[in-house]
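Excluded from the complex is one protein chain; the other protein chains are retained at their positions.
For chain A:
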Amino acid sequence: MSTPADFPVPRTCPFTPPDSYDAMRAAGPLTRVTIPSGKRAWLLTRHTDVRAALADPAASSDARNPDFPALGHGEQQVAAELRPFIRMDPPDHTLVRRMLVGEFTLKRTRALGPVIEQTCHEQLARMLSLTPPVDLVTEYANRVSTTVICHLLGVPTEDLEFFRSITTVTGARSSTAEQVGAALNDLFALINRLVDDKTANPCDDLISRLALGPLERGEITRSSLLSQIGITLNAGHETSRNMIPLAAVALLRHPDQLAKLRDDPGRWPAAVDELLRYLSVADTITLRVATADIELEGATIPAGDAFIPLLGAANHDPAAFADPHVFDIDRPERHHVAFGYGVHQCIGQNLGRLELEIALRVLTDGAPALALTEPFEELPLKDTSAIFGLEQVRVSW
C-alpha cells in the first residue's frame, strides 16, 4: 500500500529550483506528493498562493502534530522535542519571536557591518595564503558565517573551532543520524555552558541579554532558551554558508552582471535580493499543516492536510516575475519570498542580506581572477539537505 516518495525532487541546474515545478504550476494550484516518511502532502507553486497560505492563521508549523510533513530523517522527532520557534504556532511563537526580534533590528544589524567586513577580509586573506585549488565552502563561506553568527550570539573565539566542528557534522550529507545526534548534544552542552558563563559575566551580546532578561524573569524556561539559541545559531549559519559559495558561482557564470557590480557597487543590495530569489536555497523549509480549510484561488487545502508552499517555485512563477529563470540584478520586482512570508518570515533576513553583500563584495574585489577549477557541471550538489547548497566548490585565483 505504500507509495514510493516522489518529493523532494533534485535540482537539474544548481541555480534554479527543480524543472518539474514549472509543470506542476501549469497543471494547477495543488500537487499531491508522497514524502520520504510515506506521508502525503500538497505542494503549492504559485506566488500568490504561497504568500496567501503562509499568511493564513490556519497554517500551522507545529512539529508535534503527527501530520507535520518533515522531510529529513529524524527531523520531526527532534523538532517536536526541542520546539525551536520556527516550528511553533502563535501564541507560543509570538512570545519567543518578540524576545528575539529586538536583536535583529536594522540598526543592530547595520552596527555589525564593520565586524562582518573585517571578518571577510581576514578570511579572504587567509584563504589566499593557501595553495589553490581550495574549497570555497570550508575555507571561506563556512569560516565567515560561523564567525559572524558566533559574534552576534556571543560565542567566544576559543569555542569557534569547536562550533565549526559541530557544524561540519550537522551540515554534511554523509553524516549518520547518530553522528548528527551526538553533534547536537555537543552544541547544546556548549550553549548551556555559555548561558552559565554569561549569567556570571555578562557581555554585550544576545546570549547575555536573554540570560539576564527573559530567563531570569522566568518568561522562558532554560530548555526552551537553549533550543531558541540553537535554532538561531543553526539557521543563521547554514543559510549563509550555503548561499555565499552558490551565489559566488552564480556571479562567475554571469560575468555581465558581475561587471555591473564592479562598475557600480551601489547595486549590491539589489543584486543580493536577486540572488536570494534566483537561488531560493530555503525552497522546502516552510512545512505546514492546515488546521482549518485554507482557501486559495481555485482550490482549497482541506483541514488536517499537510502542505508545502515551495518558495523556489513562487520565486520562479512567471506571473510574479518576468522571465523568472533569468538572473537580472536590475529586475524591478521586489516581492520574492526567499525569506518566507507570514509571522515566521526570516528573523535574520537583514543580517543575512548584509552578510551576503559584504562576503561577496570582498571576495570578488579581493580575488578578481577567482575561477572554478572543476567543470561547473560536476559541482557536487547538497540535494538532500534542508537548505540547498554546494557540497564543495574548488577554486583558484
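Structural remarks
Note that a contact is a pair of C-beta atoms (placed from the backbone, for glycine too) under 8 Å apart; a residue touches a chain by one contact, two chains touch by 3 or more; residues count from 1.
Just so we're on the same page, contacts and distances are computed from a predicted model.
Going by its UniProt record, the hidden chain of the complex is named "Ferredoxin" among "Pyruvate dehydrogenase E1 component beta subunit", "Putative spermidine/putrescine transport system permease protein", "Ferredoxin" or "(2Fe-2S)-binding protein". Shown as candidates are A:236, A:340 or A:389; the residue that touches the absent chain is A:340. Residue A:332 is the one among A:218, A:266, A:332 or A:375 that touches the chain missing from this view. Checked against the full complex, the one of A:291, A:349 or A:364 touching the unshown chain is A:349.
Touching the missing chain, out of A:23, A:106, A:303 or A:319, is residue A:106.
Interface residues of chain A with the unshown chain, by the touch rule above, are 54-55, 97-98, 101-107, 332-335, 339-347, 349-350.
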